[in-house]
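I have a structure here, written as structure tokens, and I will follow up with some questions on it.
Only a single protein chain was left out; the remaining protein chains are all shown in position.
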Amino acid sequence: MLEVKGLVAGYAGSEVLHGIDLEVNEGEGVIVLGPNGHGKSTLLRAVTGLLSPRAGQVLLDGKDITRWRADAIAAAGLVHIPQGDLLFPEMTVTENLLMGAYHGPTWSERSARLGRVYELFPWLKERGGQLARTLSGGERRMLALGRGLMSKAKLLLIDEPSLGLAPITTQQIYASIHKVKESGLSLLIADENANHVAGLADRVYLLETGSLVRQGPADELLRDKALLESYLG
Amino acid sequence: MSAQAAGAVGVSRPQLDQAAAPWRRPSIWAIGGGLAAGIVLPLLLVRIDIGTYLITLLILFFVQAVVAQSWNLIMGYGGIYSFAQVALFAVGGWTSGVLVHSLGWNPFLAILISPLVAVVAALGTGLPTLAFHELARVFAVTGPRFISGGGYGLVTVQTFQFGDAIGDQRTIYLYYLAGLIFAIATFVIWRVIHSPLGVAMTALRDSETYAVSRGINQFRVRLVLFAISAFFTGLAGGYSTHYNGGISTTIFDFPRIIDLLAMIVIGGWGTFGGPILGAGIVIGLNQYLVALGDYQTLILGLALAGIAVFAPQGLWPLIRRLYENYLAPEPLAPAVEVSPAAPRDTTEEL
Partner (left out) sequence: MSTQFVQAVWGGILFGSVYGLMALGLTLVWGAVRLLNLAHGAIFVVGSYVAFFVVSKLNLPILVALPIGVLAAAAFAYLMHLIFIRPVIGKPGFDNSTLIATVGISIAVSAAAILIFNPEYKVIPPIISGNFTLSDVQITKQGLLVIGTSLALFALVYLFLTYTRRGMAIRAVSQQQEAASLMAIPVVRTYGMVIAISGALAGLAGVLLSPFFFLNPNSGFNPMIQALIVTIFGGLGSVRGALVAGFVLGIFESFVEVYYGVAWAQPGVFLLIILMLIVRPNGLFGIGEVRRL
């Protein structure tokens, strides 16, 4: 479904990704594992148009979306849940969720989706009228996840779901991602902890200093403790 | 050990710190040549037919360039929108005008007071903004008679007298006085920009949060900037009053602000030479465009908008590049002038 070919990207003055080849198939959970600062976020940002790639191609269902604007890519079904959550701070929890469904649906469809997200995160419903900036870290992460689910995503790209969270919250977050996976949505998750993503992954890529150094089925790669240790420390 | 460390610093220095180079010195030859040319120029010009007219244009240029540079100092370098520059000019002009007209002072003495009052006015309101401009205008129009001159300004203020020089001779003296003010203002502003203070103010402009966290005292830096800016603007205002023999309330009219803004934008916002270049261009062009009447304003407006969007750095960087490519003996160090294209704080970072 998603195909990335020879993707090169970076920021002013420095190249971060040196030619990435990656694919995600329908219904698959793909994990990009790598230590901090090796280009995981840059990869997701380049795929979803927040950063324009210097070379290479991004294909969605065979369509070249490399030069599309971020909002068009999102509308096409690649939904990116960025690092740092990026909520709308002066909007309520409900409003934040509704913005997730900005593109496309009617209001009745929108409230139906709102209901489904509330079912997944009942806690969000209690906080519906609260301003997003008043939430705690874990709450923000759930809201960001819920907002991503409000859209009609084909593929959800999640950047470091557990970054900066307490262990208990981390568990809750991954539990809810599990539920998302079970619903049949394809996932591309960037993470630095192999243990977290064990149950979510069908395939794993290892990213090191801007290049994918290994890839393979999850049950094979993730069991290779020595290999993981050498890459992730 | 310490010698080694010093050596290492010495090696890495040009790369590391040129952008902040407070120690950068201009070429002695350029300064000397400029001064000599400035001194000789009027003596040559009076020999040609339209020479006197050209000299008066140069005087106008000196005065406007001082104001434009002062404004650029706080707006271009300081990153603070202030629309009070014309008002400060007027404060300087009025101070000197009142001292001479109503109290009988000597104009040469009076214009030394102008900049001081302008500084006090700028710092007193703390915030030289459009509100200040409006207040100054209201005061100039409705104030006591010895200030307002009955609502139209002070129309008969004694002009500068240089012994009994008249005609061209007097114009040349006026030129030298204006040139002196211009030279001092330009030198001081150049020093400020290339001093630690100048680095601090660009730092504040480009990333306020970071600059403050590195221990830059925002309040003090801005205060000093306002003071310097107001000082020279006031001085230019004082000069202008005794050059024209009066000061009128039309000085507050909007086109004055626009002309000054055009100088900064066309020359190069936030660059050292930009306002000077811009003053030359705007004053020069105005001589031709004035015949076009309202088309002049139309063209000026569209040019402003176009340059601001499509060449936000103005013409100065272009001139610099030409100089570097064809005339400079060796590559110049990167300029201190940070274009408006410098990264800024965003709330996302907070």
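Labels A and B are assigned to the chains in the order they are written; within every chain, residues are numbered from 1.
As a convention for this text, contacts are C-beta pairs under 8 Å (C-beta built on N, C-alpha and C of every residue); 3 or more make two chains touch, one makes a residue touch a chain.
Since the structure is predicted, the reported quantities are computational estimates derived from the model, not experimental observations.
Of the chains on view, those touched by the hidden chain across the whole complex are A, B.
Only one residue in the set B:V155, B:A303 or B:I319 touches the chain that does not appear here, and it is B:A303. In the complete assembly, the contact with the undisplayed chain comes from B:D294, out of B:D49, B:D164 or B:D294.
Within the whole complex, the absent chain has one touching residue among B:V157, B:L177, B:L204 or B:V265, and that is B:V265. Residue A:M99 is the one among A:M1, A:L59 or A:M99 that touches the chain not shown. Touching residues on subunit A toward the chain that is not drawn are 48-50, 69-72, 74-75, 79-80, 82, 86-91, 95, 98-100, 102-103, 107, 147, 151.
By the touch rule set out above, subunit B reaches the unshown chain at residues 81, 125-127, 130-131, 134-135, 138-139, 142, 254, 258, 261, 265, 269, 294-298, 300-306, 308-310, 312, 339-345, 347-348, 350.
Here is the rule we use: only the chains that are shown with their structure count from here on.
Mean C-alpha positions place subunit A and subunit B at a centre distance of 52 Å.
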